[in-house]
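I have placed the structure first, in the form of structure tokens, so that the comments after it can refer back to it.
Note that this complex is displayed minus one protein chain, with the remaining chains in position.
Showing subunit A:
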Amino acid sequence: MSKERIVEEVVAGIYKDYPWVWDKFGERGKEKTIEDNYHHLDHLYTAYSTGEAQIFLDYTDWLVTVLTSRGVGVDLIVDNFERLEKSIPGRLPQKEAEAYLNYLQQARVKLET
């Protein structure tokens, strides 16, 4: 499935570029990252199917609280969203993909300010 391909690519990229993430969080951390990325895609789909970008923005706020309180910085969330933006095009119907990119960008703008 295209969703699995996206998650696979994103997670592999993170662990390739930041070996220290593995050293810090280990196998369990990688499982969590996979789970989190499915969660990101579920919320992107929910925002898309309802036309409510706010659902994804609220989810991002929630994600920040959950992850920063557990030692994962905002920079890693931003990085993860950027990777999703690169992996999604071509793997989902065009209209859906465009909406996802739009929500991810809105969320990143919020995260970076």
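Basically, a contact is a pair of C-beta atoms (placed from the backbone, for glycine too) under 8 Å apart; a residue touches a chain by one contact, two chains touch by 3 or more; residues count from 1.
Criterion: contacts and distances are computed from a predicted model.
The unshown chain of the complex is recorded in UniProt as "Methanogenic corrinoid protein MtbC1", chosen from "Fe-S cluster assembly protein SufB", "Methanogenic corrinoid protein MtbC1", "sn-glycerol-3-phosphate transport system permease protein UgpE" or "ABC transporter ATP-binding protein".
In the complete assembly, the contact with the undisplayed chain comes from A:I55, out of A:V10, A:I55 or A:L84.
The chain not displayed touches subunit A at residues 39, 42-43, 45-46, 49-50, 52, 54-55, 58-59, 62, 65-66, 69-70.
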